[in-house]
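The complex appears here without one of its protein chains, the remainder shown in place.
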Amino acid sequence: MHLAYPTVVAALLFSVGVYGVLARRNAILVLMSVELMLNAVNLNLVTFDMRFRDRLHGGQVLTLFTIVIAAAEVGLGLAIVLLVYRNRQNVDIDRLRSLAESDDAPDEETEPGPEPETVERAAP
Amino acid sequence: MIWLASLAILLPFLAAFGGMLGGPSLGRLLGGRSALRDGPALIACAPVAVSLVLAAVVAFVVWQDPGERTGTLTVIDTGSVPIRVGLQVDGLSAVVALMVCCVALAVQVYSVAYMDGDRRYSSYAAFISLFTAAMLLVVFAGDLLVLYAGWEVMGICSYFLIGHRWEERANSRAAVKAFLVTRLGDAGFLIGIIVLGLGARTFEIHGVLSRVWTMPDATLTAAALLLLAGVAGKSAQFPLHTWLPDAMAGPTPISALIHAATMVAAGMYVVARLYGVFAAAPGALAVLGVVAVVSMVGAALAALAQDDLKRVLAYSTISQLAVMGAALAVGAKSAAVFHLLAHGAFKALLFLAAGCVIATTGSALLANHGGLRRGMPVTFWSMTAGFAALAGVPPFSGWFSKDSVIEAAQHAALHGGGTTEAGWFAYAPLNSTRHGEITGPPGGVAWLVYLGLLLTVALTAAYAMRAWLMVFFGEPRGTYEIREPSRIMTWTVAALAVPAAVLGFFGLGASELRPHPGPALLGIGLAILGAGTVFLVWNRDPASDPAAGLGPVRRVFARGFYVDELYAMAIVRPVQALARGVVRFDRRGVDAAVVASGRGARRLGGLLRIPQNGNPQTYLTGLLAGVVAITALAVIFR
């Protein structure tokens, strides 16, 4: 089997995941997109395991591990999303902007001082 | 010897620090209200008294064994010309130091009573002590830079003392004015010292004077003229005299100390001290002579029309200092120093007595005085002695000294050349002149000095007479009770009357200071003329001011020939306008550039702030775009 097929599929799947992560507002959809990217990686791992006929099956084992980690990640991620939802009543990523620089920094400096004409005149 | 002198300097210096740091607490410790248990007063008076004793011992030793004694305390190696921190004791410095200590002690004792109840008495007395120490340092200094140090300390002390009652705007302005005007001269003085020191390759006064004749004429003249600038500033000579009348804003004892006996005397003292330099620079002497003539006649005329007793005395100080300057200009150093001593005595007396008058009447204006003869006998007789000495009435001290000055000027005018120096105040380097004797000023200047002196004698007698008559005679012109002020004050004044009266007889010991019949009779005649005119004018209407007889010029005299106004117009206004322009340029130019760059940076920061919007997706987008771009570049340019 030609190696280009699975790798191209993985690349496209990864790009779709990238688009999802960057473009979706809902945090759960972002998590799904992350899963898509992970799967693209998994596909690559399996493909190259088959390509190199690894005696230790490193690729496939690592795929299993990745799946486990992905499950853990989804669990934690959803817990965080739920916590955010509980606190803010929405899970829209572009509305969670507490990290933005606040505008209450001292803005324009004070007005220039008195005009020189008001400088005290010393009597001779 | 040197140690005695340095101790005499050190004692008031330590007293100044002690008084400033521990005066009030010592007062609380002693807990008394009487004069002997007053802490700050004790700290102020006792060291000066000891210094007086030390100065007297020094003077006695020098009198017994004339000659010059120098001692170096330490040498500061500067890399080029070393500075020897040393003292020099000779006849001149010993006798001036004695006079300084006398006046300082009198002023300190007088101040105890005069400043009774003043909140800042402690610092006031401490500054007087510091001032005394600085003056003694100038007097005893054996090195030009040491002298300059004392000179500068005096300047700052006079600033603090004149501005003692700074709550009133006028007083603090007078202090600033005194400081700035003397500073103007001091800049020249410092440069003069440096020119002199570099020319002679040493800063020691002794060394400088012995090498005067090896220096080029141009250097000498430049140095002497620069020194003259400082002298004119400190001694309040034209054109830097304007600070002295205003400095009368300070308490009266301060006027006695600073503006009669010590600080202004320092200028003339320095000329006498460095006379070898001036003697070798006839141009500088001629300038000194012209300045002195302008100062003495102008100040005497101004004194004639002043309304304020203290300002009369202030202008008279300028005038009398100019008399000393004139004596120096015609080569009569001994006469100048003699007049300096006599002037120190009688002017301190006059100021302190004026303080008594002001304390009694509560006003410094002559128009509010009158009739004080009855009820203030001590003050009256003391001040009479002072005015007599000022006017040159024989046999008071002023007559002897002024007579010797006139004699010297007459000699210079008639015979040309200077007088030969000998006697008590003379010192060695002058004998080693290039031409054998001091070259006097040009004949024209000598004549000018001579005529100016004669005119001044008449004018001095006139304004002394006017002030005397207006203060003590006629009817009282104010609502006050005529009685002597505190006993300490009157006793001090009475004590000062003694030297003012009899100091002149010491001049009989030196040949060049003895009265000569011609100038003496001329001087007495002119004095009688001036005083008599004023008396006749006054006698017609004792209630009015004799100065009213001056007519329209009175106003010109009273304003000091509008020199202040002239300065205000020629210097102060342009400088202020320039300063305003600079401020405007700073606001609109320099400052605006800074502010604009700040705003620009802020706007630029605002642009850069747009991506920092808190949305993680935009961050991630940028990050990934960067990664992709880098990867693409790596692939393409592999």
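Order of writing sets the chain letters: A and B. Residues in each chain are counted from 1.
Everything that follows uses one rule, which is that contacts are C-beta pairs under 8 Å (C-beta built on N, C-alpha and C of every residue); 3 or more make two chains touch, one makes a residue touch a chain.
One rule holds for everything that comes next: contacts and distances are computed from a predicted model.
Q: With one chain of the assembly withheld, which option in "Polar amino acid transport system permease protein", "SigE family RNA polymerase sigma factor", "NADH-quinone oxidoreductase subunit J" or "Sugar ABC transporter ATP-binding protein" matches that chain's UniProt protein name?
A: Its record in UniProt gives the absent chain the protein name "NADH-quinone oxidoreductase subunit J".
Q: Given the contact definition stated above, which residue among B:Leu21, B:Val498 or B:Val628 touches the chain not shown here?
A: In the complete complex, the chain left out is touched by residue B:Val628.
Q: If you put the missing chain back, which residues of chain B would it touch?
A: 615, 617-618, 621, 624-625, 628-629, 631-632, 635
Q: Considering the whole complex rather than only what is displayed, give the residues of chain A touching the chain that is not shown.
A: Its contact residues with the unshown chain are 1-9, 11-26, 28-29, 31-33, 35-36, 39, 42-43, 46-47, 49-51, 53, 56-57, 60-61, 63-65, 67-76, 78-83, 85-86, 91-94.
Everything that follows uses one rule, which is that only the chains that are shown with their structure count from here on.
Q: Can you list the residues on chain B that touch chain A in the complex?
A: 173, 564-565, 567-568, 572, 576, 579-580, 583-584, 587, 591, 595, 598-599, 609, 612-617, 620-621, 624
Q: Within their complex, state which residues of chain A touch chain B.
A: 18, 21-23, 93-94, 96-101, 108-109, 112-113, 115-117, 119, 121-124
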